[in-house]
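A single protein chain has been omitted; all remaining protein chains appear in their positions.
Here is subunit A:
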Amino acid sequence: MSTVAWITTRGLLGRRRFLLLLPLPVLMVAVALIPRLSGASPEEWVQEVIVAMGFTTLLPVVALIVGTGVLGAEIDDGTITHILSKPIPRWRIVVPKLLVAIGVTAATAAVPFYIVGAIASGPRLGLGIVVGSTVGAVIYSTIFVALSLVSRRPVLLGLVYVIVWEGLLSNLVSGTRVLSVQQYALTIADKASASPLLNNNVSLPVAVVMSIVVTVVFLVVAIRKLGSFSVTGETS
């Protein structure tokens, strides 16, 4: 584990906001258990729990908390200067931090996603949506890490993006689906699970190509922004 990744992990786990990650997965599993125990058929609730709750809410929100935590929090409290004042190329700071964000987000999402998928129709669906949520974790984390370098208010901006763009527009306006991370993740989950319970709105090639393009673009943005990082404010 690189030193940057080590200090990032310690910083992330040491902060109180990390606890925010716990309720959503627990809630998602709990919500899935209710119809299961009451004997409702999976068709009736999978869409709501896996798509609306999982892919539209849990995954981006967890990615937002973690993604803005690995770099944004250090920019906020100024500890970033300790890492920046070292002779290391900036990509070697961004990439380990991003990997930590992806790892934590993917792991936090994987557990409830697998359980809910398995409850609905067995391990195949569980694994399939875990593949989809992991792809989603990669893209969302990259976006939010980049966002914390572009804006001084990454959490607010990220929340608006998650709610308005991913939550509202990509569900209401079909044209924006091709530009929705949620749709890429869902499509990949659908193909991986081959389950009739999920349906997708973009084709697999589009989802794969767009996932790569979006990730690479935001990764480059993040590295470039960190390279010309200026300390602002508080001059005396």
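The definition used in the following text is that a residue touches a chain if its C-beta (ideal position, glycine included) is under 8 Å from a C-beta of that chain, and two chains touch if they have at least 3 such contacts; residues count from 1.
The working rule: contacts and distances are computed from a predicted model.
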| item | value |
| --- | --- |
| Chain left out of the displayed complex - its UniProt protein name, from "ABC transporter ATP-binding protein", "Cytochrome bo(3) ubiquinol oxidase subunit 3", "Fe-S cluster assembly protein SufD" or "Alpha-ketoacid dehydrogenase subunit beta" | "ABC transporter ATP-binding protein" |
| Given A:Pro23, A:Gly39 or A:Pro87, the one touching the chain that is not displayed | A:Pro87 |
| Per the touch definition above, residue among A:Ala52, A:Val150, A:Val213 or A:Val231 touching the missing chain | A:Val231 |
| Residue among A:Val4, A:Leu71 or A:Ile102 touching the omitted chain | A:Val4 |
| Contacts of subunit A with the absent chain, listed as residue ranges | 3-4, 6-7, 10-11, 14, 77-79, 81-90, 227-231, 234-236 |
